[in-house]
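Left out: one protein chain. Kept in place: all the others.
Order as written gives the chain letters A and B; numbering starts at 1 within each chain.
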Amino acid sequence: MKRAALWRRIIRGIAPPVALALVAAACATASTRTSVVDHSEHAAPAATPTTASNTGGTTMTMLQMEEAKVKAFPAKTQGTGGAPLRGRLVNGVKVFDITATAVRWEVSPGQFADAYAYNGQIPGPELRVKRGDRVQIVFHNALPEASSIHFHGVTLPNAMDGVPFITQPPVMPGESFTYAWRVVDNPGTYMYHSHENAVEQVSKGLLGAFVIEPASKSWDIEQTLVLGDGALGFTINGKGFPATSPLVAKRGKRVLIRFMNAGQLLHPMHLHGFHFTVVARDGRPVESPYDLDTLVVAPGERFDVLFSANLLGVWAFHCHILSHVEGPQGMFGMVTALVVK
Amino acid sequence: MKRAALWRRIIRGIAPPVALALVAAACATASTRTSVVDHSEHAAPAATPTTASNTGGTTMTMLQMEEAKVKAFPAKTQGTGGAPLRGRLVNGVKVFDITATAVRWEVSPGQFADAYAYNGQIPGPELRVKRGDRVQIVFHNALPEASSIHFHGVTLPNAMDGVPFITQPPVMPGESFTYAWRVVDNPGTYMYHSHENAVEQVSKGLLGAFVIEPASKSWDIEQTLVLGDGALGFTINGKGFPATSPLVAKRGKRVLIRFMNAGQLLHPMHLHGFHFTVVARDGRPVESPYDLDTLVVAPGERFDVLFSANLLGVWAFHCHILSHVEGPQGMFGMVTALVVK
Partner (left out) sequence: MKRAALWRRIIRGIAPPVALALVAAACATASTRTSVVDHSEHAAPAATPTTASNTGGTTMTMLQMEEAKVKAFPAKTQGTGGAPLRGRLVNGVKVFDITATAVRWEVSPGQFADAYAYNGQIPGPELRVKRGDRVQIVFHNALPEASSIHFHGVTLPNAMDGVPFITQPPVMPGESFTYAWRVVDNPGTYMYHSHENAVEQVSKGLLGAFVIEPASKSWDIEQTLVLGDGALGFTINGKGFPATSPLVAKRGKRVLIRFMNAGQLLHPMHLHGFHFTVVARDGRPVESPYDLDTLVVAPGERFDVLFSANLLGVWAFHCHILSHVEGPQGMFGMVTALVVK
């Protein structure tokens, strides 16, 4: 909740009167400058029919629902995921305590799901380490079923790989298991998730980002976007629109996005108005970076992209499989926005 | 219709006796040269049983339907999409008039769908501009519902981005909205489509190519292929096989294909007999072009590919998700052909 509140404060704080004002301004500008009719009436929530007589009540209701959702963005919900966790230092080892529990998770306003969370978060805390670190992830299983953690894309000893009956016994309810290794991979974006009954457990929320931090950064702002399409519906960082968090940047800032897909479908993520540069795939730098406006992220893949937030406005940012983002009642699911101020 | 007719004339005109003759010739050649039996009887449309006694009536019927479809290719249907539109010059501004209407669309011979079209075309007219152009797209909404246009991948001011309630009010039935900006993107392949109730509206046909033309071309022939998988079924440029248009090239010519996917599924497009070179993605040149025979195009992506038509014949060209191209009654949907003469 703290994080969602923070976003709202950022959007509202930096350039009052808030993002909605930006939206309203954009609409007003557009109407004034280029539209041949006055649209202001359509922006009103009133149920009065428009001058277009062939617009039935159903259509208006759909538009009103649509508008209400946009106005609610970013909507407040209980719970927030992906808080950075850097561990506690114990005899030179970075120790991370991760507890899996069953939770009720508010995906979008008023929509709750039976979910599983690491440390009460979906996605789980973003584990942040550095190359050369000795790390211990102490996993406590407080779920009603067996579990385990696999560190996806990470180089580690086989016994730490997290696959029940192959590299370890399943971690039973009430039990613990410690994953310990020395980080040898290069800086980049990795993932961790359950590897037991995973179709269900990952779908319900047992996943998170594992980030190996670089010695120095070539960007001003960064944001991890974990894509999901399981038991919680279509989500970005565990939330569906309008409860997703916008990415807010001051004009001219360099932005890094870490994409990862913990779902079962591909998601072509489209950022309006920009091309971003793909600089890393699966935690490895790309030799010849390339520019896209639509980045396909398949299950298990990670991509790091960089761009300069050099165009003012509220830019839609969403999966381009349209049924993952829009229905008869307007936008939902895998939609967020880039707000450049 | 003019375009389909044109294709038929090209195929029939350049090297009579038409493509079918090419097909027949190929079959005859194959039979003569390498088959151990005389297949000529199977090419006949008659319902007489073959010498293969274990071939039941059902199988023959399937084969006959299959053959009839291939022979009908390219089949004549009402309506054709993607006609190039370069706008009219008004005070130094290129003005494009785009009207959205509900239409009946003939997807393949005799198969009509309730569709939406820009200027009566599916895909909408191919808007062709040059870098530096000042453009105005005057959008008239003659649909029974609200709409808007988003220019996908194009750099423009936020107010021109076409997202209802975020960058503009929805354009109501009977109303208009003018999108105006100066083209700053590099030459390449972009897209435009509805961004209101888009799952339905794009699926029904509200999409088109937006091409920024290069100063000079390194190819002889070009063709845009807009892939669709929505309310009109599996389509290439708004038509399903056998109503799709073949790509016809004289031997040795350089061919550019602009792929774009306005659907919800990925389509791995496979060209028989050739590898093509991917030279651009999402409107940006690829630094290290690479060769493929099967190009995956996901929703929202665009790819430009180049190749030399150096092998004579009729080459199947289709999505390699086989259920998008073939059923018990033979080929349908996302199938076309490259004809090299």
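By our rule, contacts are C-beta pairs under 8 Å (C-beta built on N, C-alpha and C of every residue); 3 or more make two chains touch, one makes a residue touch a chain.
Computed from a predicted model, the values in this text were never measured in an experiment.
Contact with the omitted chain, checked across A:N91, A:N158 or A:S218, is made by A:N158. Touching the missing chain, out of B:N91, B:S216 or B:S323, is residue B:S323.
When the omitted chain is restored, the residue from A:Q168, A:T244 or A:T294 that touches it is A:Q168. Residue A:L266 is the one among A:L127, A:L266 or A:L322 that touches the chain missing from this view.
Across the entire complex, the residue among A:G233, A:P299 or A:G327 in touch with the chain not shown is A:P299. Although one chain is not displayed, chain B still touches it through residues 23, 26-27, 29-31, 33-37, 39-40, 42-43, 50-52, 54-55, 59, 62-63, 66-67, 70-71, 266, 268, 270, 272-275, 288, 290-294, 296, 311-316, 320-323, 326-328, 337. In the full complex, chain A contacts the hidden chain through residues 144-146, 150, 152-153, 155-161, 163-180, 195, 197-199, 202-203, 264, 266, 281-284, 286-288, 298-301.
Methods note: only the chains that are shown with their structure count from here on.
Chain centres here are Cα averages; for chain A and chain B they lie 34 Å apart.
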